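Down below is the structure, laid out as structure tokens.
Omission of a single protein chain aside, the complex is shown with its protein chains in their original locations.
Labels A, B, C, D and E are assigned to the chains in the order they are written; within every chain, residues are numbered from 1.
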Amino acid sequence: MSSEGGPTSPFSTLSISHPTEAITHVELHRPEKRNAMNRAFWSEMVDCFTQIADDSECRVVIVSGAGKIFTAGIDLMDMASDVLQPEGDDIARTSWNLRRIISKYQETFSVIEKCPKPVVVAVHGACVGGGVDLITACDIRLCTQDAWFQVKEVDIGLAADVGTLQRLPKVIGSRSLVNELALTARKMYSDEAKNSGLVSRVFPDKESMMAGALELAGEMAARSPVAVQGTKMNLIYSRDHSVAEGLQYMATWNMSMLQTQDVMKSAQAAMEKKSPKEVTFSKL
Amino acid sequence: MSSEGGPTSPFSTLSISHPTEAITHVELHRPEKRNAMNRAFWSEMVDCFTQIADDSECRVVIVSGAGKIFTAGIDLMDMASDVLQPEGDDIARTSWNLRRIISKYQETFSVIEKCPKPVVVAVHGACVGGGVDLITACDIRLCTQDAWFQVKEVDIGLAADVGTLQRLPKVIGSRSLVNELALTARKMYSDEAKNSGLVSRVFPDKESMMAGALELAGEMAARSPVAVQGTKMNLIYSRDHSVAEGLQYMATWNMSMLQTQDVMKSAQAAMEKKSPKEVTFSKL
Amino acid sequence: MSSEGGPTSPFSTLSISHPTEAITHVELHRPEKRNAMNRAFWSEMVDCFTQIADDSECRVVIVSGAGKIFTAGIDLMDMASDVLQPEGDDIARTSWNLRRIISKYQETFSVIEKCPKPVVVAVHGACVGGGVDLITACDIRLCTQDAWFQVKEVDIGLAADVGTLQRLPKVIGSRSLVNELALTARKMYSDEAKNSGLVSRVFPDKESMMAGALELAGEMAARSPVAVQGTKMNLIYSRDHSVAEGLQYMATWNMSMLQTQDVMKSAQAAMEKKSPKEVTFSKL
Amino acid sequence: MSSEGGPTSPFSTLSISHPTEAITHVELHRPEKRNAMNRAFWSEMVDCFTQIADDSECRVVIVSGAGKIFTAGIDLMDMASDVLQPEGDDIARTSWNLRRIISKYQETFSVIEKCPKPVVVAVHGACVGGGVDLITACDIRLCTQDAWFQVKEVDIGLAADVGTLQRLPKVIGSRSLVNELALTARKMYSDEAKNSGLVSRVFPDKESMMAGALELAGEMAARSPVAVQGTKMNLIYSRDHSVAEGLQYMATWNMSMLQTQDVMKSAQAAMEKKSPKEVTFSKL
Amino acid sequence: MSSEGGPTSPFSTLSISHPTEAITHVELHRPEKRNAMNRAFWSEMVDCFTQIADDSECRVVIVSGAGKIFTAGIDLMDMASDVLQPEGDDIARTSWNLRRIISKYQETFSVIEKCPKPVVVAVHGACVGGGVDLITACDIRLCTQDAWFQVKEVDIGLAADVGTLQRLPKVIGSRSLVNELALTARKMYSDEAKNSGLVSRVFPDKESMMAGALELAGEMAARSPVAVQGTKMNLIYSRDHSVAEGLQYMATWNMSMLQTQDVMKSAQAAMEKKSPKEVTFSKL
Partner (left out) sequence: MSSEGGPTSPFSTLSISHPTEAITHVELHRPEKRNAMNRAFWSEMVDCFTQIADDSECRVVIVSGAGKIFTAGIDLMDMASDVLQPEGDDIARTSWNLRRIISKYQETFSVIEKCPKPVVVAVHGACVGGGVDLITACDIRLCTQDAWFQVKEVDIGLAADVGTLQRLPKVIGSRSLVNELALTARKMYSDEAKNSGLVSRVFPDKESMMAGALELAGEMAARSPVAVQGTKMNLIYSRDHSVAEGLQYMATWNMSMLQTQDVMKSAQAAMEKKSPKEVTFSKL
């Protein structure tokens, strides 16, 4: 499933492939640099997911990492000038520029959330720093037995600012654990990741994980995209709103979406004891 | 504990009984249809819980299902005309009607949340589709070892719109799992339901579960209704607000509620080493 | 680590010590009264944490209880006049006074949250009523094998009003469990506390727990206080806001905080394969 | 336009008439009691507006008062037992009942806001206490030259609790004025009502005002009900949300509503230089 | 009404007097410095209003300025070290200190809002910079014909940060005007202040204004403090919440407050055609 030849154009840090027509596989692909997130990566992710959001063929996305680990996080060498030596005539102007840079980097992972297609992320080996920001913006997290996770930022003197502090507490249930991870930068291994709910499944190795990811993606890709993508968008809306607000938005959403022919097709299939996979749904 | 003769008037889909004076047992009761939620059900639930909310005798509610399973979810046959063939002169008017219908159906489960009495739900066998919407609106969830849960909606071409997408993520701690369940419609069995926190207890069979539910209900019914119902209402308020907001509301709530004689009665009982069950509290 | 001689001035209910220069140990210290929270306690906690917040030497706080248990909760005897016989010419005026009292008591634990330094709480034996309010306002929770927790308020006729109902549901992932605990006042033991995520670690006994707490505190104290305290403050902000709001606040926060020399120091240490502990950071 | 014979069944305090097929006129009709709001009124308003909300013929509502003044506000004599002598075994239980009563009374005016049809209110003479609660829940306010308005509640020892304190500050632009009116119970006359924006038009007398109200209602009734009622609902949504939230809701709303045939009809009429009044729109 | 002898102890910048038992007059009193806000002022305001909030005799507060103008705003000379040369080992630490200072200064005016007693502010001559922050936190604003207002901050290179940008747009109705004032630092004179709703009344001179303020304060002081102070607190709550939220809070508030004897006293007075001023209400 990995694209052996390395990144396809136009990306230098991502390799895109299509295991099936409806599934897009985005592979972090700087294996020699442990998929460290360099300057190019931060903008390529935005371009990549903007394209995916508009690609009506694509119904599900899988994200994984090439090489030995998922990602070592930010590539400090490449990013140093942005983060460590920002420009500005005085402190206020430097701060202004930093704010713009941080906001831009935040967008790199927010595009995953804004993309209506479900995103499955499959982690093997290490997932460090920016990697945790990335995976918390994905919808479903899988990992291998040997995977570990580290909210690294506090070790380099800063509070994580591109998503981990915002999303991690909404992703796993134990606040005490979230605080411990973020405040001490200790590693969390796969079993704790599973118990805490960070990942929903652990696989013995990368190969079986990728097969599992593909199967999971296939399940979602086979279902009505109106149903699947509407579900993702409303789950994210509900996370950030009260139950009453979420219900009101949902009713307004479904007043049109329920009029899809997919409901009729699905209902008929159900009565005929067919699997959703045997139904063909239009693109969205 | 089941009401053998079937639904009592005035309900055709619910059977109401009173295991004790202070406990109301609401049983989904269309066993021959696997308690599928038909048109009558959606309005009877509202009437039922409106009555319960006003019934000052009742202090706790138990919800369970008659027959082989808890519920098969929506009764598509009976509901088809509403959902699949809504009326309207044009798309906007059809949408308008659909929105009204969805809002009405949402209310069916929101009444459980608005009812100040704690609601314990006891699930055996299957809990499918609308069943998950129902149980996430209850306060405490129990199940049998053979129970399974399925967010079914995506299988019939729609995003779940009467509560699951709004409440499930606030009910269990793992976002990855919530997404997986809602996006793939896969079944979740009782052990995973327990581990993820969807249910707080699993029982070997329905009989022991109903006994457990009754005991649990008895614990709550024995305590001050001012304390118990105020606790429920503030827990729900807090879910949908910041901590600071929740605290402010709580202080405003308790400025009167603390003046209840129940505090004095309870304090005295505590000093006399009596159990709360030995104290008699006025109705609320 | 316990301050044997009992509370140091100026507190009568708290004993303050400094295991290391950067760690402040706050010990609930009325062991003969099972650390019950009397009138003095409620105001001393505010003074204590206000001082800690302003003490630039202090980087981490540990809270524990002296004697046989962590705390028996509110000292009803001492507090009775406030809570049970509030003053007022009529019901409205009594309510007004009660509201002021409750708000003041809420502040007792909110100061823990407002204090930017991470607070580790170590619970042994029992943690009852007000004790649960206290620990849910701390950042990281540890306990001994023999610890148990009880949301006691419903047993004395009132809805918990100084933080438990607001914070507990945001601290652990299972809503069904939260409801059960708050509505029935049943005890939760250490294993369930660990599984539900209330505590992140369980230790065999108090001694090993205090050692563990000290080590954990040491990890945090060794890191950049700009990073650590900024992380705490943004984690709390994020809990009460949408992800988008949290990200915006974070970017505004870090536009200045990233300009700390600690990043450069940490980055350099990282490149030299040094541990954060080998770096000296200025006070904050 | 007034229904001379007095209230039509089934209401004893409201007289309903239909100046045109699409306009419903609701007249407060206890002229001998200066339209004081008695026990019957509070529930009849709910019934009345619930019917109107479901009446697809009705497109606009006019509210006015019969007799010498618009309304003298709450009928203290009739309401005294509810408000002044609420039942309850202790203070908490009495409070509980009061809360239920207040919530019910709040609903009386909230139904006006929930009703998707625009509501024009025409005030002559005095509008006191509950009258201000009522008119702030309406969409457009008109008055006669001799009209005056009084937030009376503070004069009878209570904070206005059925809408004035919540809605008045969102209805007029000067906070200093709102505070003065609510804190001193002073009268505001029609010129100040116009200048402050409480009313959008002042008429010399009741007759001209009713003619003006009818003309205004006619303008709205002639336009697409999909457009008009969607506008009302989104204006109310926007009042209570941030701009970004309002825009997101609006986009979700209009994704179906824009598919109405009314747009095509209206566009065609516009090109043919016809007035909207010459177009026939389906009922909603 | 002015306290000629200058500030009474314990304040050096404020003069406190009591025109009547129930009215507290707080006078900015550094006339020789045009009541510029120096270091002492910022903390004395907090002490002053904290005392007032707890003073059950006091029912209404009047704020005015001694000497030629209301206030020239911040005393840059005295404050320079705080604001212009904040301490800190690096930029992050300096920022940290600045944030603490700003938050403290914000509190200086927020105490006015948190004080449940209504605050009438009477402005003569100039009200510049910090003066605008101050008056927007008051409840009712009066001014003399010769008064002018200036949001001065942008002229000294900073965005107003102690309340003007937050409160001014919620105080007056024209956003275009608010923006113009804040972005250009132009003066606004009394007529525009009246038309825009910033002040609710303009008086020919200071003497008549003080008389007017006293009369207005007397109106409020004569009414039930339960009603008046509850009104203020709910008006502020409503400003910051949706209508539905405000109503829910109001109902919870009044479930106890309606049980005040003041309602009965007021109702009886009303029936006997007495003015509220003839009724004696207990202190609050």
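Basically, contacts are C-beta pairs under 8 Å (C-beta built on N, C-alpha and C of every residue); 3 or more make two chains touch, one makes a residue touch a chain.
On a predicted model such as this, the values are computed, not experimentally measured, just so you know.
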Out of D:12, D:145 or D:231, the sole contact with the unshown chain comes from D:231
In the whole complex, of C:70, C:203 or C:253, the residue touching the missing chain would be C:253
Which of E:116, E:130 or E:197 touches the missing chain? It is E:197
Contact set of chain D toward the excluded chain (per top definition):
118, 139-141, 170-174, 195-200, 216, 219-220, 223-224, 226-228, 230-232, 234-235, 238-239, 242-244, 246-248, 250-260, 262-267, 270, 276, 281
Pick out the residues on chain A that sit against the missing chain.
89-93, 95-96, 226, 256-262, 282-284
Provide the residue numbers of chain E that touch the chain removed from this figure.
76, 80, 83-84, 86, 91, 94-96, 98-99, 102-103, 106, 110, 113, 153-161, 163, 165-167, 169-170, 172-180, 182-186, 195-197, 239-241
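By definition in this document, only the chains that are shown with their structure count from here on.
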Could you pull out the chain whose C-alpha mean position is farthest off from that of chain C?
D
Which whole number of Å gives the spacing of the CA centres of chain A and chain D?
48
Roughly how far is chain B from chain D, centre to centre by C-alpha average, rounded to an integer in Å?
36
Where in chain B do residues touch two or more other chains at once?
91, 95-96, 170, 172-174, 195-197, 226, 239, 252-253, 255-260, 262
